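Omission of a single protein chain aside, the complex is shown with its protein chains in their original locations.
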Amino acid sequence: MPETLLQVNSLNKVYESATGRVEAIGDIGFTMNRGELVCIVGPSGCGKTTLLKCIAGLLRPTAGDVQLDGKRVTSPPEKMALVFQEYGRSLYPWLTVRGNVELPLKHKKLTRAERTQLVDDALLAVGLDHAGGSYPWQLSGGMQQRVAIARAVAYQPEVLIMDEPFAAVDAQTRADLEDLVRRLHSERGMSILFVTHDIDESVYLGQRVIVLSKSPTWVQEDLTIDLAPERDQITTRALPRFTELRTHVYEQIQRAKRGEAVRTSA
Amino acid sequence: MTTAITSAAPSGHRRRHRIGALRRVLLGTLGVVGFLAAWQLLSTLRILNPEQLPSATDTFAQLSVLLRDLEFWRNIGRTMTAWAIGLAIATLVGTALGTLIGMVPVLRRATHTLVEFLRPIPSVALIPLAILVYGLQMPAALIIIVYASFWQVFVQVLYGVADVDTVARDTARSFGLTRTSQLRNLVLPTALPYLMTGLRLAAAVALILAVTAEMTIGNPGLGRQLTVASGIGNTTTVYAIVIVTGILGLLINIGFRMIERRTLSWHQSVRGEEAS
Partner (left out) sequence: MTLYTSTVRTPAPKSRLWAKIGENTLYAVALPLVLLLVWGVAATISPAKFFPAPQMIAGAFSATWIGPAFLDDVLPSLARLAVAIVIAVVVGVVAGTLIGLTRWLRELLEPLLEFFRAIPPPVLIPVFVAFLGVTDTMQIIVIAFGAIWPVLLNTIEGVRATDSVMTETARSFSLTRSQRLFDLVLPAASPRIMAGVRQTLSVALIMMVISELFYSSSGLGYQIKFFQQNYLIAEMWSGILLLGLIGVLLAVVFGFVERRVLRWYHGIKEVERA
């Protein structure tokens, strides 16, 4: 029975900048159930990263709140793990791959054996079990992002948040990483909130796609992806239903960019 | 991240910026004032012998006396002259040798051990030798100043010449640029920020050694005035001169940092990282 894991209520964030007030997020609300894979897309500059940072507890919203498991998020919650877009700056270059994956576990009350187990498991899950002793900068971009994902997985969060993680990675690697995310979701039942600007990616990955409007941002559409749960880069993307869905999302984004969508009362 | 600007209301951000700068200036001034006050307090309370620690007021009074003394200014001039000449020689020789050796890989390898042995030798270790050869005159001081400053410039130029981006060099070669043309259009601009850094470091080192040489070799200048005053127990003069050398050092630091930033600014895109 699906239970609500994450709840975003009327989130609003305003920045004071040198040129004036900037309302990054207008009014965003949605829920996410346990075990779901939800994608968030929107036009460029619609505040996706701001939204994620508010959800992750790294930023204080100006109004509204975020609730994880019924508890209000005011600072980075223990049950959440974040994968950043800039993997090069998010991994610590003085630590090996193993060291990076293990670091967040150190303050959790675990024995060394338990930690090692988690690290081994996570590295295996992302396919980097042979690269434990290397340094991040010795690896390719795709592999570095896998390390970041492994780090999040080892942390055993309830919800995994990914902020455009594959934007800086080449197309072939991106396909592999997308399948990795799907695997993590199906094999481990992880709840994943995935932000992307890539429309195809959002439809391929998600069970739901949330389309954001232009700034001041609100939820323009909450679309359920009724594709089969078993997906494949070649066949799924060739399905007519896939094309319908992606065209629909694309049109929504175009409308969002032009500011045509009208806000229905919440 | 550019988002729609919803109002052009008075920017909280710019205000916060100004408040931040104001805060820094205030706190910094408070720090200096606090230090002076503590100094004054320490000496008035006679915690330490006034012979050892003259009061701040006495020191600054003596400083103003010195500033009205022509001989003091002449001493400053002498120190700065030695500094300038030493720095100039060091820069010229350092740049020339650094460029030459940096560009010829054979020379680089051949001179590596020599450089790595000579560089760590403290210039002040050569003072006895300099005294023997040149007596207690300025040329002796110059040797010391040049030796130390040279390495700063030389090493930086060496790095700079080696830092030429391989893609840029390949581009130059594929367009058939001659060696001299490459030198002028590629190597020197790449090395310039490094040279500026080396110049800044060398300027600071040159001041230290100029004053030190005067203290030890005894050629006329601020350093000598310092040792003389210390010898006769004129502690206020000693402290006053310490302050003056500090100010000189600050001015040199600030001045050369500005120069360095100027040349670095249009190079940031090329270099993408700062010098140490």
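Each chain carries a letter (A and B) given by its place in the written order, and its residues are counted from 1.
Here, a residue touches a chain if its C-beta (ideal position, glycine included) is under 8 Å from a C-beta of that chain, and two chains touch if they have at least 3 such contacts.
The structure displayed is predicted, hence computed values, not measured ones.
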**OP:** Would you indicate which residue among B:V124, B:A168, B:L188 or B:I259 is in contact with the undisplayed chain?
**Re:** B:V124
Original post:
Pick from A:A81, A:L123 or A:L205: which residue touches the chain that isn't shown?
Top reply: A:A81
Subject >> Residue of B:L27, B:I47 or B:L70 touching the missing chain in the full complex >> reply: B:L27
**OP:** Can you list, in ascending order, the chain A residues touching the missing chain?
**Re:** 53, 56-58, 75-78, 80-82, 84, 86, 89-90, 92-95, 103-104, 106-107, 131, 134-135, 137-141, 143-144, 155
Original post:
Can you list where chain B touches the absent chain?
Top reply: 23-24, 27-32, 34-35, 48, 51-53, 109-114, 116-129, 131-133, 166, 204, 207-208, 211-212, 215-216, 223, 226-227, 230, 235, 238-239, 241-242, 245-250, 252-253, 276
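The working rule: only the chains that are shown with their structure count from here on.
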Original post:
How far is the middle of chain A from the middle of chain B, if each middle is the mean of its Cα atoms, in Å?
Top reply: 50
